[in-house]
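Every protein chain but one is kept in place in this view of the complex.
Just so it is clear, A, B and C label the chains in written order, and each chain counts residues from 1 on its own.
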Amino acid sequence: MTSEFVKNLTPQLVEWRRTLHSLPELGFMEYITTYRIGKELEKMGFTLHIGKDALQEDARLGVPKKEALDAHEEKAAAWGVEKEWLEKLSGGNTGLVATWDTGRAGDHIGFRFDIDALPILESADESHLPCKHEFSSGEPNVMHACGHDGHATIGLGTAKYIAEHTNELKGKFTLLFQPAEEGGRGARAMVAKGWLDDVDYFYSGHIGIHSYPVGTIAATTTGFLASTKYNVSFKGVSSHAGMHPELGKNALLAATTAANNLYAIPRHFDGVTRVNVGRLTAGSGRNIIPEDSYMEIEVRGETHAIGDYMAESALRIIKAAADMHDVTCTIEPVGVTEVMTCNEELIPKIQEWCAPSELVTEVIPSVPVSGSEDASFMMNKVQEHGGKATYMLFGTKLDFPHHHPQFDYEEGVLAAAVDTFASIIKGGSSNG
Amino acid sequence: MTSEFVKNLTPQLVEWRRTLHSLPELGFMEYITTYRIGKELEKMGFTLHIGKDALQEDARLGVPKKEALDAHEEKAAAWGVEKEWLEKLSGGNTGLVATWDTGRAGDHIGFRFDIDALPILESADESHLPCKHEFSSGEPNVMHACGHDGHATIGLGTAKYIAEHTNELKGKFTLLFQPAEEGGRGARAMVAKGWLDDVDYFYSGHIGIHSYPVGTIAATTTGFLASTKYNVSFKGVSSHAGMHPELGKNALLAATTAANNLYAIPRHFDGVTRVNVGRLTAGSGRNIIPEDSYMEIEVRGETHAIGDYMAESALRIIKAAADMHDVTCTIEPVGVTEVMTCNEELIPKIQEWCAPSELVTEVIPSVPVSGSEDASFMMNKVQEHGGKATYMLFGTKLDFPHHHPQFDYEEGVLAAAVDTFASIIKGGSSNG
Amino acid sequence: MTSEFVKNLTPQLVEWRRTLHSLPELGFMEYITTYRIGKELEKMGFTLHIGKDALQEDARLGVPKKEALDAHEEKAAAWGVEKEWLEKLSGGNTGLVATWDTGRAGDHIGFRFDIDALPILESADESHLPCKHEFSSGEPNVMHACGHDGHATIGLGTAKYIAEHTNELKGKFTLLFQPAEEGGRGARAMVAKGWLDDVDYFYSGHIGIHSYPVGTIAATTTGFLASTKYNVSFKGVSSHAGMHPELGKNALLAATTAANNLYAIPRHFDGVTRVNVGRLTAGSGRNIIPEDSYMEIEVRGETHAIGDYMAESALRIIKAAADMHDVTCTIEPVGVTEVMTCNEELIPKIQEWCAPSELVTEVIPSVPVSGSEDASFMMNKVQEHGGKATYMLFGTKLDFPHHHPQFDYEEGVLAAAVDTFASIIKGGSSNG
Partner (left out) sequence: MTSEFVKNLTPQLVEWRRTLHSLPELGFMEYITTYRIGKELEKMGFTLHIGKDALQEDARLGVPKKEALDAHEEKAAAWGVEKEWLEKLSGGNTGLVATWDTGRAGDHIGFRFDIDALPILESADESHLPCKHEFSSGEPNVMHACGHDGHATIGLGTAKYIAEHTNELKGKFTLLFQPAEEGGRGARAMVAKGWLDDVDYFYSGHIGIHSYPVGTIAATTTGFLASTKYNVSFKGVSSHAGMHPELGKNALLAATTAANNLYAIPRHFDGVTRVNVGRLTAGSGRNIIPEDSYMEIEVRGETHAIGDYMAESALRIIKAAADMHDVTCTIEPVGVTEVMTCNEELIPKIQEWCAPSELVTEVIPSVPVSGSEDASFMMNKVQEHGGKATYMLFGTKLDFPHHHPQFDYEEGVLAAAVDTFASIIKGGSSNG
């Protein structure tokens, strides 16, 4: 009975989660996080693939600058990551793949758990659970505000179930602990390494999104958008704003004009569009015509074609804004996600497999979402060769939305999610 | 003969300048700079007024945040600023006033020398003199890129002349070593303390501006603009840009809309106008509707009335931009300068007094400028009670404009400027 | 057999359509159009309700100015509209309601046909059918570019069927020939008069929209958006642009800033949004700061709540744009449509009833659309008291989209549509 196992594991799940939460790391800098996860998996007996064995280096997008990586590697070394690990992870090759073979013929099942944090300063409000229980982020301006600490924990719990029930199971399991999901930067590199090439069933999912009660899960989701992310730099010419405004070429005005017009890209008959200028910085001093500006933007669309329409429109607007203010621009693609479609055939199976669970109390067939996920690359790869894939939701009450400084979730969702995956494994890969 | 004295002092001038240049400090953080200047003046025998004796604390504008001040005070302590000095300067009460009384009846002459640096990363180009001679800024992102290292040096040279020729002089001398000229933040606080209340003649000036040869000076300048500086913060509501764009209140769009419209404030029949958004930062992450944005702006006008027109227009536009995007804004005035008019009567006097100088080879009566200067507060205060005041230029070839990472000047200008002031003192305050 | 009747009527349908097409009239100015339709219905024996008997005067929106109405009434009089008719229609109370009672108990069935034209200059291209057959618009800048000439014709054909088959039918029929559908201005006024209060079944529809073949119809449509239309006037102060730009208050900049920001209203998670600034005029002469500007805008949303969100956002942006440029604004609501949902129960009935038709070759159950329709007010009123309502499409190949100067349709659609309604009447109200 899966629920019994998971209930016993719950204190361990909470501990794992809090430990990971207290030391969040940004995408491609998850040195300590990867190490911690790896050491647990090692103890369970998994075969580990780390660094360039886990992902294809040149298929990563939006890798931090060398200085940032170096600084964080030093920190990880000081913290205690073993030298041998650090060498493998070095240069932003974080994340790992853990594999398990029951030795019995059967399906190859893949799971993906994302592990990175966000550049957000965690709230110090006393009502915030991590404050009350003292496991808040120890890193200024970095926070697990999207629940990936929970995702990694669910991965460890799922791994534990596999390891301890190997005799009852058949087939193979591949657990992908993926770096840099935020911004759609890491999944492609794991796909490129071939990990999904022969996966028969693929499962991933997210804590929260909608505010369902703990125990309610969604077997599939719809509406994940194709997205493209760009970093944009405008380069003009500075000048003294009082003396010689006419000698300046104003990179700030190029950026502000681009921003205002990006949001005005026409809506589309065929479906949802999104656009956001998430960050903009420009200029160096009050009395200087700004020479430099920089934007982080993203566009999304409900279909591949709409995604392309948005991206092409954005590029055209940015270039014209540069021309308008006589500055140059460079546009760097730093992330991409695809449209993804869950296999509906999995709905009745998941409902059936989860029926005996005490922790999974309701299975909603399908729930709409408007985000973007680079698990899409994995799902599309699996489906390409005839495998089945889904992206699920695990219910929890949410007082604050994802990416909010006070984002938090009910820790009960961890057990419910592990029981979901355990039930799926038991239901789908039972030996006998 | 002043020139003889100045020529002998020249190696000292160069040393002072290079020492100050190598350790630049931003406005109201000139702890080490003030200390260094003060110790030199102490040696010469000047009476020193520092901290709240030099300026009126609550008349300062744009004082850095406490954390920044504290951090820099610690650094100054570690560097070796004496505890007694640091206590007086603490909290951003930097700069000092040095007074000298000859004991003989005569005019009260005031000089102002500004001492602060700029938030600019100094060029590491080998052709840049401070690199070649190894006195580049030791502070990342802080640089003497407007020649105030030279201004402070000219102040020390002028002080030295007074101290060593006191027997030949009459009247009183007040030397204001002013903090935080950049942004128009410090002068008002010194005026408020009363230092200009009975000054009969007031002199200040600037290295460069126009690229005249060393030895050429301007007796007066015209066209300094009234200016007002604001820091503007917009506060909206963040939201996931893919899931719930409609729940966000976009502080970035408020700022970009404000910026685009600020530059479009109508020109004015009565004279010159200027507007600049020198810095803009907004947003925290690519997929988050920006909750915060921040701008550093300034407006200028050729007359008091135009200055007011520009400031009122700017405030109206900023508030409406906030309303438009349903966010709030706070607008903090952080600097102000006045229109200033030099007394033309001083032109023939300066020409006469400087005629014997070997270092001052040409005195241009008047030169037009379009900048802003908070020496305006001092000049206007002096002129209010019938005193005479001027703002001069000291020629030097310029390869790069002020505020440029490669800004530099010919060091010969230091001697020419000291000789100018020495000649004025000798000519105007000769004892008998 | 309905198709036989309709086939025989076809030459008459084409004549009606071409006559109406050649004299298009804008909304609330359909004096001649109403008169022509009314005289035909009179001949058939319908009871007519015209002017204030047909619609509630003060519930109309966007009524043209008195001068425009007066001028067009004069024209209508000169053309030959009888005085008695003109008196009733005067002041923009155009359109009419035709009622028919079989005298036998049965359902009350309502039909709506819109009759107004658009402010578009009809193409003079030889390939354009109305040119080739010489029934192009005789009014400069007015054109039936949305097929309402056809809709009125379908109404006459449907009326003819009722009149000639009254013995075979039971119940009552109400035919609404509605003015001013464009802009969502007329339907509300007919609803307010009570015409829909006891209608059991309500049918309306549109020629074209999608480019299906003639004979294909859609039983229902989805996705009609709530919409609100505004006319916006900004009033500033003019000034000589060279001499005194600072004395002007620029109404053009208020409008352009509003326009740019209106398109940037954030997308919405819950569904489709639309915004358009369809017309903008500003200024009087090149060297004058524009004192006046004017915009015609519309916003739409997939739900009532999204519609409100769009309208509130638009109002906020417009007011702030006025504040920003120190001008005043007046915002006049000139049209509104509601969300509407067709009763799906009608799909199998319509399919059954149309099955025998030779002219209706395929009945698509439902087709998505993203327009707005003020038939929504009628449908919502009918459904409120338990009636059933639908909005259908009648297929025709389209070479140019609706509202295009070369918009045209295959005239075969007229017969197909009349046969659709005749089949519905025969199927649903057969006497015995």
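Here is the rule we go by: contacts are C-beta pairs under 8 Å (C-beta built on N, C-alpha and C of every residue); 3 or more make two chains touch, one makes a residue touch a chain.
Being a predicted model, the structure only gives us computed values, none of them experimental.
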| item | value |
| --- | --- |
| Touch criterion as defined above, residue of A:Asp58, A:Glu84, A:Glu134 or A:Glu246 at the omitted chain | A:Glu246 |
| Option from C:Ala180, C:Ile289 or C:Ile306 whose C-beta touches the chain left out | C:Ile289 |
| Hidden-chain contact residue, picked from the options A:Leu26, A:Met295 or A:Ala321 | A:Ala321 |
| Which of C:Asn260, C:Ser357, C:Thr396 or C:Ser423 contacts the chain that the document leaves out | C:Asn260 |
| Residue of B:His128, B:His144 or B:Arg274 in touch with the missing chain, whole complex considered | B:Arg274 |
| From C:Pro64, C:Pro119 or C:Pro213, residue that would touch the chain that is not displayed | C:Pro119 |
| Residues in chain A touching the chain absent from view | 243-248, 250, 253, 257, 261, 264, 266-270, 289, 309, 316-317, 319-321, 323-326 |
| Touching residues on chain C - with respect to the absent chain | 118-120, 182-183, 209, 225, 227, 229, 238-245, 247, 252-253, 255-257, 259-260, 263, 274, 276-290, 293, 296-298, 300, 335, 369-372, 401-404 |
| Contact footprint on chain B, counting only the chain that is left out | 260-261, 263-264, 266-267, 269, 272-274, 370 |
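Note that only the chains that are shown with their structure count from here on.
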| item | value |
| --- | --- |
| Most central chain, judged by mean C-alpha position against the global CA mean | A |
| Distance-maximising chain from chain C - centres being C-alpha averages | B |
| Distance between the centres, which are taken as Cα means, of chain C and chain B, whole angstrom | 68 |
| Centre distance in Å when chain A and chain B are each reduced to the mean of their C-alpha atoms | 49 |
| Where chain C touches two or more other chains at once, by residue number | 261, 264, 266-267, 269 |
